[in-house]
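Every protein chain except one is present and positioned as in the full complex.
And now, chain A:
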């Protein structure tokens, strides 16, 4: 079958448009719209004493100024806690505009609307806000010490204590032949989509309806939020995600204050209003992730097999908890990775700080969990003098143990039961790919060139594709065009291609005939969103089911026309035909025309279809009861629980022992996301993830000072890696299909970022012989570590003469 494109490396159909400037991003919409700009808090923690707008009033072109006092009804209430949890005992959210207090630099205080953004910023600059500063809590340790508090009524700064355990860990540790305890840190970073957030709203006063474009990962939910907060009926609100220039999690948070305030102003003013986030705003008023302090105690036997694991994490949650404790839960439950952990206890304390909120950023707590688990493996190996791969191998869940129940509860409230996988094979492939067993020769060669070489590895299991559901709609037109829509959004993942491949394969039509629309509530009103590596699993399967529904109907209609049994028909290249009987066929587009008994002959297709029309029986209605006109089908996919993808990364670094520059000379990835829709797209996702993993390990950090001022809020000082910093990546695939969904697929979006810090810390430690207990690490920090009298030397460095000494 020539149309079987599932699994083929089809080139991304959207790329030509996107890379030649024909994308339609938020700021490309509404050229004549009024522009909004915000006065944002310059203080990390302060009471607002006074807002004086007088000086702004004579700025020519000013249209409106809004403060908290102007908000009414539900808008004046705190923003929603999207995902409540019983262990989130002290949730807090901000207001669309600050109500008397600000809790981080960048929190919106005043919205200005003017004829253009220049004028709006001129006016915003003249608004004088008087603050009474309060002590700022910055960083996870300060929050934990709680000498000051972020929210007055929460003196210990603890928003949530998330706690899970699978047995009695203390006795298990006590009887373990060996134990180790250590503390380590992961620093803040952020997803940094190249397109920031942005909202455009247009109120149609005649139609009394609102159309909102927003650069979001969840248009259906933004729609519901706007309707609720602005007290509109859902049918009055349409929300469309245009081309979105990256999300990485930050755009799943909703409603952002601006997603409510811009529509509010558009309705109040009767004019189009637009806000386009600038880079500084994105740094100080969107979302970050990743900072954790991790205290790990592990028990293990002489072979390095883990007997018990006790982890206590302090998770910096920033100023508010709008997205609940999803990130802490994911750290807690995904930490265990591909390993058998006989007794496990984890406590994650989410603490408030006077910094930008923390919500999921690609990986969403997994990189930290992986860092804890994989560094534990490294420490066990070092303590016992074993190869790090061997220790991992001995702890792996075996293929015969699936489905494997960790007896933990995942972010979706469902049990952490791994559906399928083959972790030993993954590890074997990784060792071969990176040349693990030949590393000593490479080390010698590097040493001869004056370089320190090290290798590290890290494995992960990633819960992907959580529910509750996604839907898909497939419709064949009389022209032969196949319209596909799903409610979740796209922000660069190539859904136009991968979803079209699924439909092309399921329906037997040329991919060129398939048009995919995502994230438009006018086309598909029920959806959850694009996050948690769920789009291919959720919408992919829903679209496949919808396509199968269309196929069934097409075969039924064609069977009537061709006087054949539906089971004897097949569809290929857009033609339904009786298997093995050339000539006994009907184009699918004609079936589409026949599917609608109202056939005004507007076009040739309709005219031609009449020759196939089967004379309906006079005692039956034209549309059979239970049937519907049109060749279309809508279906939903709702999974029993998440699928669990897996992977293993290894990095080889070379370090200049004079300048302490760190060069990643080899980066190997083995990746298993079940059946693959498009290997080229999966590899692209892995590449992007690795780039962010390398960024988080070696370059990026949010450099807050003690006052809560972000010192590097620009692309000049926040060091997102360029292509020149991202190593060449070698990838090997493994496909362990998921038994949980029709297509057998697992998610792939986040995987690439997860093991970066763990693998690179391991490699650097291997190269220099000093314990790496905090990531990221830069050359200047490595230099400090190497000079430090107190830095711990690894046992491996002592056993290996001449290295790191």
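The definition used in the following text is that contacts are C-beta pairs under 8 Å (C-beta built on N, C-alpha and C of every residue); 3 or more make two chains touch, one makes a residue touch a chain; residues count from 1.
The criterion applied here is as follows: contacts and distances are computed from a predicted model.
Q: Out of "ABC transporter permease", "Carbon-monoxide dehydrogenase medium subunit", "Chemotaxis protein CheA" or "Formate hydrogenlyase", flag the one the UniProt entry gives for the chain missing from this complex.
A: Answer from the record: the omitted chain is "Carbon-monoxide dehydrogenase medium subunit".
Q: Taking the full complex into account, find the residue in A:170, A:204, A:278 or A:627 that is in contact with the omitted chain.
A: A:278
Q: Touching the hidden chain in the full complex, which residues of chain A are there? Just list them.
A: Looking at chain A, the ones touching the missing chain are residues 117-118, 121-122, 125, 278-280, 658-661, 699, 703, 711-712, 714, 716-717, 719, 721-722, 724-725, 778-780, 783-784.
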